[in-house]
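Right, I'll just put the structure down here and ask away after.
The complex appears here minus one protein chain, its other protein chains still in place.
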Amino acid sequence: MNLLYFLDLLGTVAFAASGAWAGVRRGMDLFGVLVLGMVTAIGGGTLRDLLLGDLPPFCLQNEIYLWLPIGTALLVFCAHRFFPKIETPLLYFDAVGLGTFVVIGTGKALSFSIGPLGAVLLGVMTGTAGGVLRDILSNEVPLIMRREIYASACIIGGTLLVLLRWLGAPNEVSLLLSASSVILLRLLAIHYNWSLPKAE
Amino acid sequence: MNLLYFLDLLGTVAFAASGAWAGVRRGMDLFGVLVLGMVTAIGGGTLRDLLLGDLPPFCLQNEIYLWLPIGTALLVFCAHRFFPKIETPLLYFDAVGLGTFVVIGTGKALSFSIGPLGAVLLGVMTGTAGGVLRDILSNEVPLIMRREIYASACIIGGTLLVLLRWLGAPNEVSLLLSASSVILLRLLAIHYNWSLPKAE
Partner (left out) sequence: MNLLYFLDLLGTVAFAASGAWAGVRRGMDLFGVLVLGMVTAIGGGTLRDLLLGDLPPFCLQNEIYLWLPIGTALLVFCAHRFFPKIETPLLYFDAVGLGTFVVIGTGKALSFSIGPLGAVLLGVMTGTAGGVLRDILSNEVPLIMRREIYASACIIGGTLLVLLRWLGAPNEVSLLLSASSVILLRLLAIHYNWSLPKAE
C-alpha cells in the first residue's frame, strides 16, 4: 500500500526532526543529535520487531529508514536557527507519523498472530517508544508519562484497527480510518490542550 | 506445575501493584501508571525471553500476563487512597513473586541449554529487571543498585536451583526449595534491614 509507505516515511522524518531538535536544545554534540534523531524515528518500530522476533528489524532490512533520520538530523543540526519557524507545521507531520506508526505496528502484530491486547500494545509502542527512548537518553522522565493524552490517541487508534479487522472491514479502509482517528485526536488534543487525569 | 503458575500470577499482581504505586507517588497520569505497572510486572520475563530468542515473549503468548497488570494498575490508580493500608502485606506477595520469577527464569534458561552462570543471571534478571526498568522510566538510579540485598537473595536462589538440577533432584522439589529460599532471604532482609557492603 503506497500511501501508507509514503506516510510512514513522512512520519520518520518528522520524528527524526523532533528528536534531533531535542538534542540541539540540550546542547549535545553532532553525534548526540544524530543518535537522538535516529532513536526517536526508528526506536518504536525496532522494539516492536524485537518483540515479534522479526529480526533483523525493518530499519536494517530497508536502509532508507536509516538514511532518512540521519539526513534529517544533520539538516536540523546545521539549520537549527530556522527550526523555530517550522515547529508548528512539524507538529502536524508528527501527528501524521504517530497515526501511521500505530496502525502499521498493530497491523503487523495481528499478522504475526498476536492477540488483540498485545496487538494494540505493540501498536502504541511503535508510535511512542521512540520518544520514550529519546527522553531516557536525555535523562528525563519520559514526556508521555507525565503529560497530554498522546498515548490515549494511540490506544484508541490501535483498538479501532483491531475491531475493524475483527468485523471483516477491508484492509486499506481499516488502516486509513484508524490512522486518521489517531491523527485527528492528536491534533484536537494539541488544540484544546487536553490531558489525562492524575491520581489526587 | 499448577502451584508455580498460581504463584507466578500472584507475583505478577504484586509487582504490578508496586510499579503502579511508584507511578502514583510520582504524580504520573493514568497512562504513566499503567506503563509502570506493566513494565515492573513483565519487564524481567520479557527481557529474559528476548535474550533466549523465545519470541514473541511469554506475555504476548498468554495475554493473562497483560490483562492482570493492567487491571491491577487501574485498581491502584483508582483506589490509591487505600494503598498505604496494604503496603505491608504487599511486601510479602512481592517476595513470593521474586522467588517465583527467579526460579522460573533460571529453569527456563537451563531448558534452553544456557550454561550455569548464564542461567543464574537470567533468573536474577527475570526477578529484578522489571524494577530496574521502572526506575529508569521514573528517571531514578535503580533501587537495586543502591540498597538492600534484594539481588543476593535472587543469586542464591538461582544458584541453588542450578545445583539441585545438577545433582539430579526432582524438578518440582528443586523449584519449590529454590523459590522458598529466595522468599525467606528476602523476608529476613526486610525484617533485619540487611544490606550489602559498599566500597569505602
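Order as written gives the chain letters A and B; numbering starts at 1 within each chain.
The rule we apply is simple: contacts are C-beta pairs under 8 Å (C-beta built on N, C-alpha and C of every residue); 3 or more make two chains touch, one makes a residue touch a chain.
Only a predicted model underlies this, so the values are computations on that prediction, with no experimental measurement involved.
S.K.: Of the residues A:M28, A:A119, A:V132 or A:V182, I need the one that contacts the missing chain.
M.R.: Among A:M28, A:A119, A:V132 or A:V182, only A:M28 touches the chain that is not shown.
S.K.: Among B:L3, B:I64, B:L117 or B:L163, exactly one should touch the missing chain; which is it?
M.R.: B:L117
S.K.: Return the single residue from A:L10, A:L91, A:I136 or A:L164 that touches the missing chain.
M.R.: Answering carefully, the residue with contact to the hidden chain is A:I136.
S.K.: Of the residues in subunit B, which ones touch the absent chain?
M.R.: These residues touch the chain not displayed: 50-53, 112, 114-118, 121-122, 132, 136, 139-142, 144-147, 149, 151-152, 195-199.
S.K.: Residues of subunit A in contact with the chain that isn't shown?
M.R.: Interface with the chain not displayed, on the subunit A side: 23-24, 26-33, 35-36, 46, 50, 53, 55-57, 59-60, 63, 66-67, 70, 77, 80, 136-139.
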